[in-house]
Structures are given as structure tokens and as C-alpha cells.
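One chain of protein is taken out of this complex; the other chains stay put.
Should a chain be cited, it is by its letter among A and B, assigned in written order, with residues numbered from 1 in that chain.
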Amino acid sequence: MTAIAPHNDQLLAVKKLRVHFFTGAGVVQAVDGVDFAVSPRETLGLVGESGSGKTISSLALLRLIPRPGKIIGGEIIFKHEDLIAKREEEMIKIRGKNIAMIFQNPAYSLNPIYSIGDQLGEILTWHEKLSRQAANERVAELLQLVGITDPFSRLRQFPHELSGGMKQRVCIARALLCSPPLVLADEPTTNLDVTIQAQILDLLQELKERFHMSMILVTHDMGVVARMADRITVMYAGRICETATARTIFENPRHPYTQALLATMPRVDHSYSDGKTRRLPVIPGRIPNLIEPPSGCRFHPRCPASDDECARILPELLSLEEGHWVSCIKAG
Amino acid sequence: MTAAEQPSTRKPPPKHHGTRRLGMWVLGWQRFRRNKTGLLGLVLVGIVFLVALFCPLLAPYDPNDQSAMLEFRSKAPPSWKNPLGTDRMGYDVASRVIYGAPTALVVGLGSMAVAAVIGIILGGFSGYIGGMADEFLMRFTEFFLVVPIFIVILVMVRIFGIVVVGTPLEEIPYLNLSTIILILGVFGWPPIARMARAEFLRLKEMEFVEAARCIGVGRAGIIFRHILPNALPSLIVIIALGIGGSILMEAMISFLGFGDPKAISWGQLLSFNYEFLKIAPWASIAPGMAIFLTVLGFNLLADGLTDAFNPRLKE
Partner (left out) sequence: MGIVRFIIRRLIFMVVLVIGVSILIFFMINAIGNPIEILLAERPGISPEVIESVKQYYRLDRSLTEQYLSWLGNVLHLNFGNSIVYNQPVGSMLVTWGWETVKIQVLAILISLALAIFIGVTAATRQYSKIDFGVMSTALLGRSLPGFFLGILLILTFSYWLGIFPSYGAYSTRSPLMGSALLDSLWHMVLPVMMLTYFNTATLTLLIRSNMVDVLRMDFIMAARASGLSAGRVVYRHALKNAFIPALTYLAILFGLMLGTAPVTETVFTWPGLGFLYITAIQQLDYPVIMGENLIITLMLVIANLLTDIAYVFIDPRIRLE
């Protein structure tokens, strides 16, 4: 299969990535043959329900799959090198320096017992071999960039002294410390107040352009990707459903799951309260047990368009048009 | 919030109480059954109970039979005649160890019964009422937690032994052992009180208690029919740990020579035979082993119960 991206000068290409968790109850096929790619300066939205494997896929890029999970197959080509083949010591130089990550819950992603200056400075002294003084200056500079006032006095503060939005700004600053070409943002706004969500998204957008970065935005929120992403990859139960430009996904979704996801989005131009029939739709059923996933297409038990074929045939990811890929036998 | 109780809080009608409570225990047992260490604990505790119940049938000799002494077979190693050997006074070690089981259980259950009554009343009161009473009782509990209990108990046991001389109390059989049980109970309540307080604090805010209050159930009814049954699983865990702890404490008190000379307890046997460890090690190993397995049994049982009723606490 050819790589799934509009350009050839890809920064990252993930091919047939498989991550399984070897638990006492059985093997959980959390990510099972996933392909996506990111070009320089591009934002890729990775969308799916919780449990669809999107967070695991992004952790796999850093080779940080928690026990008892393992990457059991595929390639992660970053800057023309396969990360899966790299040794742990080489990965240490990739993490934070080349690929950084912003986590879902800012309240828990800062170490409570070290000051902001200590834990951010540590990363700089570790990667860039800067002196304490130089590291402090660089940290303060970044704190300023992410919109934190009076950065030098913040260096001495501890995480519990900051608000949730502040913490997420600090986490963003941490991700940008070494100016990595690729940032993974895992639900960066899910745990924040609505007003702060917008600020953080704007900040990410601004910084992405300023630092010429690429970004993978992992989220379940179609509204967030609509605002941020250049291209969107939709995942379901450890597989890719559909990949296309953001515009195509919203205007011409071809996979039934993408269509269902879009239908669950509340829209201001619809009214849900007065009519009897126009309630906000939900996708019936729940995400399948990935120890014994459904045969064929993993979405078929919940899919309104499925038939016997869907339970039998494992759909391949096929190109419908330039840059639009769908894995559904009905979509052809 | 334990998972065991989550379903129950969603079904507030009090008329379902019977089935709801049953559901909690049945669910707990189903989880407990799958826990190998918990089951091992249950088996060990079960064995101790059976041995205690049937000790006259199981023991090859009367525990006070010193006839081996007359045959010059004191301190004899294990043989067909004396499966665990004889000790320095010609007693059959196996029989003495078997007769130690009821003593251990009486100590563990007796002292924890005392501790549970004090602890549940104080802790429950503290958690349910709150405010100044809570503050005062918790300071009081903290004091008891910091006091070097074992050291104080040793002095108390010794002094009590002197005080009763010449009083009618002296006539009570096993007076010394009863004193130890009572003291262990009186000093053993703080952990139970803490747990009871935490549980009462948590449960009194729950919807089903609110619901009971709304339909006019009285304070006593709420405490005894609605809160206490739901607090029981956690309390049982801490009491099971306490039983093992008390048995160990009694063993140490007796080992140090402050036990009841008339009672046959494992600690007493150790203390009695320790001087002859080199010549007759079996007489010390057997009671030591009995203490170890009993305490282990109660600890494993408590672990298993924690897993069964508080699955969230365990990975």
C-alpha cells in the first residue's frame, strides 16, 4: 500500500501499526493495522470514540506503550527512519526533542513535588545540555510565549498553585521546549472549561505556525478537529475507517461510522428541543470487546448499512479519490 | 464508593433492602472465590476453627498428661508415640499445640469483640454526628494510636496480676487470660473506630440514606438498618486483621512471661520451652508454626476480603 498523505515529503508515516495488550483475560487487539501520515506543518486530526485506539497509536509513536502492551508489527517512519527499529537510547533523543506530547489531563501531567522551573528546566539540561541559568531563561521565554505573565516568578511555583488552564499552558510550553518538528496533542482541551478550551486551541494554532511544527490532534470532539485540522483520520476499534482532508470529511463522508459521528455533533442550525423526532442522534451499541473483535469490518454490528458480506470480509483501506481513503466495502 | 455498592445506590427503595444486602454479599463472595490467596486464608482459618472445636478428638494425649516424664521420655524427638515430640516436662507437644487453638481463637475473637463494640460505637458516633464530638473523639483516637501500646499493656498485665491477689476476683478461672483479652480489646479499638468513622461519614451522604430519612426512618433505624450493614464489609476486614494482631500480641505477652500460666497458649508454650531450644527445638517450632499459620490465615483472609469488597483499592 502506498502511504496515505497528499505529499511525498512526509514527516511521519505510520504503516500497518499493530499494538496488542497481553492481559490475563486475553490479547486485546487495541491497534490493529493502522496507517496514517503527517506532512510538515500539517495538523492531522485523529478522531474516534474512547477506546478506539487513538491514544495508544500516539503513544506508540513515542514507543511508550504501557505494560502489558506491545508493538507487534508495522512501521513508524519518522524523518526517513523507522522508530520501531530504534534502540531505547536512540528513542530518548527522539522523545521531547523531535516528537513531543501534550497530555489530556493537565492536573495530573505535571509532577506535584517539583517546581515548574525545575521540571521544565530538567528537560532542557537533559536534551540540550544547557546550564541551569540558560535553561531557566529559555523556560521563562517559553512560558511567556504560551501566555503566562510574569514567567520568572512562575518558575518557582508548584503545579498545585496554578489553575487548570495555566497548567495546560505550562504543559504546552514543556512540549515546545526543544522546538520539536512534531507535537502530539492528546485531547488537550477535554478537561478544561469551555471558555479556556477556545483559548488553548487558539494558542496551539498560533504556536504551530510560529514554530513551523506538525501536529497530531487526538480527540473525540468533531468540533475541535473542524476548527484545527488540515486532514482527519477517523479510527474505530483499533482500525482506520476513513482519511481525507477536513473539508472532504465534513462535506463528503463515505464511511458509515464517519457519517454517524458527524450526525452526533450538535449543530446550531438544528433545533433538538421542540420536535418529537429531532433528538440528538446517538450511535447505537457500544465499542466492541477487542479481545474477540467482530469478524470482518469491526463496525458492522453497529453499522446501519451492514449485511452478511460485512461480517465476512475485512475491508481494505482503499483510495476513492486523491487523498481520500475509506475502508468500507460498501463505499467502493 | 465500592463497586459492590454502586448498584445498590441506584436502587434506593428501602423495601428492596433484603435483596440489596444479599446482592452485596453474594457479589463479594463471587469475587472472593476467585482470589487464591484469600481462599488460602479462609482454609487456614477454617483449619484453626476445626482444630479448636474438635481438640479432644484430635489430640493424642490429655494436654496435662506428663506420663512421658515417668518413662524418662521428656524432651523426646518426634516419634510414632509423640508425633511432635515431648517437651521438657514430658507433655506431648502435639496435644498442647492442638489445645492452644481454642485459646488463640478465644483471645482473637474475644478481644476484637470488645474492640469492635467500642470502636464501632465511638467511630460511628463520631462520623454520624460530626462537629465538635467528632473532633474530640478523633484527638482521643490519635492519642491511643501514638501511645506505645505494647509497653503499657505489659505493665498493666503485671500490675493487675498483683492487684487481684487476695480479692474474690482471684477465684475466676483463667483470670489472667481474661485480663489480657480485655486489655487487648480496650487498646485495640482505634483502627476500627477510624474505619467506622470513615464509612459512616461516606455512607450518611449516600442517596439511599437520604431516601430513608425522607420517608421518615428514625435515627436508630438509619444507623442500624441502613448504614451499619453497608459499613460491615470494611469493618470485617479491619476486624479480621485485628484478630490476627491480637493473637500475635497475646503470643508475645506470653512469650515474655506475662501470660496466664494456667492457660495452654502457643506463646506460653514457646516461653516455657524456649530455654531448651537447643535440646528440644520441636517443642518451640511447633507452637511458633501454629502462631505463624494462624496469623497468616487471618491476614490473607483480610486481604481477600478487601479485594472482594473493595475491588477499586487493588490493582
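Keep in mind that, in the parts below, contacts are C-beta pairs under 8 Å (C-beta built on N, C-alpha and C of every residue); 3 or more make two chains touch, one makes a residue touch a chain.
Every value quoted in this text rests on a predicted model; they were computed, and no experiment measured them.
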Absent-chain contact - pick from B:A52, B:A212 or B:L248: B:L248
Among A:K70, A:K97 or A:R138, the residue in touch with the chain that has been omitted: A:K97
Chain A residues touching the omitted chain (full complex): 59, 62, 64, 66-68, 88, 92-97, 100-101, 103-105, 108-115, 119, 122-123, 126-127, 158, 160, 171, 174, 177-178
Hidden partner chain, residues of chain B it touches: 37, 143, 146-152, 154-156, 158-159, 162-163, 244, 248, 251-252, 255-258, 270, 274, 277-278, 281, 284-285, 288-289, 291-292, 295-296, 299-300, 303, 315
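Everything that follows uses one rule, which is that only the chains that are shown with their structure count from here on.
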CA centroid of chain A to CA centroid of chain B, Å: 53
